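A protein chain is absent from this complex, but the other protein chains hold their places.
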Amino acid sequence: KPAFFDWLCRMGDNTAILGHRISEWCGHGPVLEEDIALANTALDLIGHTQMWLGLAAEVEDAGRTADDLAFLRDAMKYRNVQLVELPNRDMAHTLMREFLFDAWHVEMLTALLQSGSPRVAEIAAKALKEVGYHVERSSDLVVRLGDGTDESHARMQDALDRLWPYAGELFLGDGVDAAVAKAGIAPAPGDLRAAWERTVDAVLDEATLRKPEGRFDVHRGGKQGRHTEHLGFILAEMQFLQRAYPGASW
Amino acid sequence: KPAFFDWLCRMGDNTAILGHRISEWCGHGPVLEEDIALANTALDLIGHTQMWLGLAAEVEDAGRTADDLAFLRDAMKYRNVQLVELPNRDMAHTLMREFLFDAWHVEMLTALLQSGSPRVAEIAAKALKEVGYHVERSSDLVVRLGDGTDESHARMQDALDRLWPYAGELFLGDGVDAAVAKAGIAPAPGDLRAAWERTVDAVLDEATLRKPEGRFDVHRGGKQGRHTEHLGFILAEMQFLQRAYPGASW
Amino acid sequence: MSPEERAFQERIDRGEKIEPKEWMPDGYRKTLVRQIGQHAHSEIVGQLPEGNWITRAPTLERKAILLAKVQDEAGHGLYLYSAAETLGVSRDELTGKLLSGKMKYSSIFNYPTLTWADMGAVGWLVDGAAIMNQVPLQRTSYGPYSRAMIRICKEESFHQRQGYAIMMKMARGTPEQKEMAQDALNRFWYPALMMFGPSDKDSVHSAQSMAWKIKMNTNDELRQKFVDETVPQAEYLGLTVPDETLRWNDARGHYDFAQPDWDEFFEVLKGNGPCNRERLEARREAWERGAWFRDGLNAYADKAAARRASASIAAE
Partner (left out) sequence: MSPEERAFQERIDRGEKIEPKEWMPDGYRKTLVRQIGQHAHSEIVGQLPEGNWITRAPTLERKAILLAKVQDEAGHGLYLYSAAETLGVSRDELTGKLLSGKMKYSSIFNYPTLTWADMGAVGWLVDGAAIMNQVPLQRTSYGPYSRAMIRICKEESFHQRQGYAIMMKMARGTPEQKEMAQDALNRFWYPALMMFGPSDKDSVHSAQSMAWKIKMNTNDELRQKFVDETVPQAEYLGLTVPDETLRWNDARGHYDFAQPDWDEFFEVLKGNGPCNRERLEARREAWERGAWFRDGLNAYADKAAARRASASIAAE
């Protein structure tokens, strides 16, 4: 059960933090349609966060709510992969990060449709509808910008090179993952890798982007609560009101 | 007494927030000597904050400490002028903001040497030693960069144009200022204006910079707790630990 | 008035809608472009003050609601630019005029959002005032504009209710929350009254616009209606409208109220509002930093079209 709780936090923290990063674009996108699509993606991810952390709170059964988990845990207790907490930089990094994550997310949710936990399967089914669209959109943009101008190509390649060493954490398993896999709740992270690589290879190829040669699992630890220096700043901002006015209702 | 408390918060909040902004440069300065000078200035300003807010806490006599005032007041209760909370942008803005403030600060502290409150006079005397050096340094840099390359001149002029409408708030008085002036504690803000203008005119002239023509008191309200959108983000970061771990000792 | 103009005016008087391909006077077209464009720009710039609090929303649900709202605003911008395009002016052209300062957006967005209560006040007062302006415009004479307004009004009234719900939570919350709610009302009351524009006696184009049914009510009528509806809402919240002269006038059947500070209004219009420079710079920066992105998509579209063309030639 503590493993199940941890695993649910990982799911919910990934969507919370990625949603936060994407929402930073609000009103600052390069074109109106993109402003809308980014807000929409962030909105979906916050919705998933409500479901995952809501279930985590139920499983924990300690009187905490999804909001308590989102707004009252410090960085050491956050369980998202480091990939999602990296700064937005430009749209190239934002989209490439989203694509690398979406390609994993869709495989994960698809596998979770078969989860031994009906609650997990139900959340996955709801989220999958939206995430199917996310990966379609981010793949499409990676292709178009990769095969666009020299500048857009260079920016996408730079984003890929920079983000690549963070992508592998999505496929690293630990005790929590093993316990949850054994309970039939979720696949082992490594099991999703082949399908992810097929998607990524195909999209990068069409985008005329070069897959980096270095290790893709250099940066790890987020799932165990060891983050980059960026997460603390995200949380300081995100949690301010709940921290400053404890017990208030909003 | 509430006016005295408010006035002390204004003094301490100005130095706290300006110190915070300047400290953001740490490790990112354009040249090593500048890294050192910026850290030193921030350090001085934090020291002044300790003195002003320490006295404010004493005057309030409600069991709060300087740290409570610095770390547990939200933006609406902060009393600094808007000028000091503006983003750093580049060194030109950082230095010009510092110069406009220093030129006021040195006049204010000099006047406070005559304060009817011996405690205020004592703090002013301590702070003045450092602030005398601040204004010397920032004047000097404004001159050298204003009269440097075309680019450095343009950047300094842009900084001046942008910051000018915020400078005038330093000289706007309200009920608090009137009460404190009447009590012989501090000069009326407007009384410092002529000396400030002499300094500013002389330095801008030597720096070959053009004094903006528009009103210099467009942006106001900080002294009454109406700030720019920037202050909330500053405080979210600055106050995080005290908010997240209430009652802990550091 | 030429015979054409007379016929045009008669159609309007009969309540017919004017459609894009149909003849219209130059002044009608120009006034519409200015008004629709300004409205579109307001939606776009209007994302910023609320976007300012998305990353700090206090609960997941509030964050989701706020995101959805800001997204709607971008959507409204899109409808309105499309309506303007039917008048022969492209979105990029209008955007260029916004960024160069040649076209305006609603001055209300030059005020900062300083506490979470402002998310309530903006929804309640700013969207509330916008709706007052927009509801009658659903019956405006220009077809595409009228249809855009119908879609927009539906969403705006939803936003206003959400804003009021935030105010309710705050006004009935802790003392600090109540203080924020009152402060937000204090700061947004007069700027909201300004949203209807100066008194009609000082308004230049009003008469012609009303004849053309581009403007359906006078500024003063709408302002009065807003005050009459909003004051009881403020009372219900337990908040005090920052106007000591405010009182019900039985004879008029309306509230008497103080005019906003019109000097401030013109100062903000001139660029001296609290956030004018920052708002415009944020949009400019977004546009400039997005150039490579737009260029990339265009280049890809050209390549893809060329590929399709050469594929179809090869297939022949």
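Each chain carries a letter (A, B and C) given by its place in the written order, and its residues are counted from 1.
Here is the rule we go by: contacts are C-beta pairs under 8 Å (C-beta built on N, C-alpha and C of every residue); 3 or more make two chains touch, one makes a residue touch a chain.
All of these numbers come straight from a predicted model, not from anything done at the bench.
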Item to check | Chains on display which the left-out chain touches in the complete complex | outcome: A, B
Next on the checklist: Just to verify: which one of B:Leu43, B:Leu113, B:Ala178 or B:Ala194 makes contact with the chain not shown?
Outcome noted: B:Leu43
Checklist entry - Looking at B:Asp67, B:Glu122, B:Asp191 or B:Asp217, which makes contact with the chain not pictured? => result B:Asp67
Checklist outcome for this item: Touch assignment to the omitted chain, from B:Met11, B:Val59, B:Met91 or B:Leu209, lands on B:Met91
Next on the checklist: Which parts of chain B face the unshown chain closely enough to count as touching?
Outcome noted: 16, 20, 23-24, 26-36, 39-40, 42-43, 46-47, 49-50, 53, 66-67, 70-71, 90-91, 143-145, 147-149, 151-153, 155, 237-238, 240-242, 245, 247-250
Checklist outcome for this item: Touch rule applied to chain A and the missing chain gives residues 74-76, 162, 165, 214-215, 218-219, 226-229, 232, 236
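Following the convention adopted for this analysis, only the chains that are shown with their structure count from here on.
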Checklist entry - What is the shape of the graph in which nodes denote protein chains and edges denote touching chain pairs (line, ring, star, complete, other)? => result complete
Checklist entry - At what distance in angstrom does the C-alpha mean of chain B lie from that of chain A? => result 41
Next on the checklist: From the mean C-alpha coordinate of chain B to that of chain C, what's the distance rounded to whole Å?
Outcome noted: 37
Next on the checklist: Residues of chain A that contact two or more other chains, please.
Outcome noted: 237, 240
Next on the checklist: Can you list every residue of chain C that touches 2 or more other chains, as numbers and ranges?
Outcome noted: 56, 176
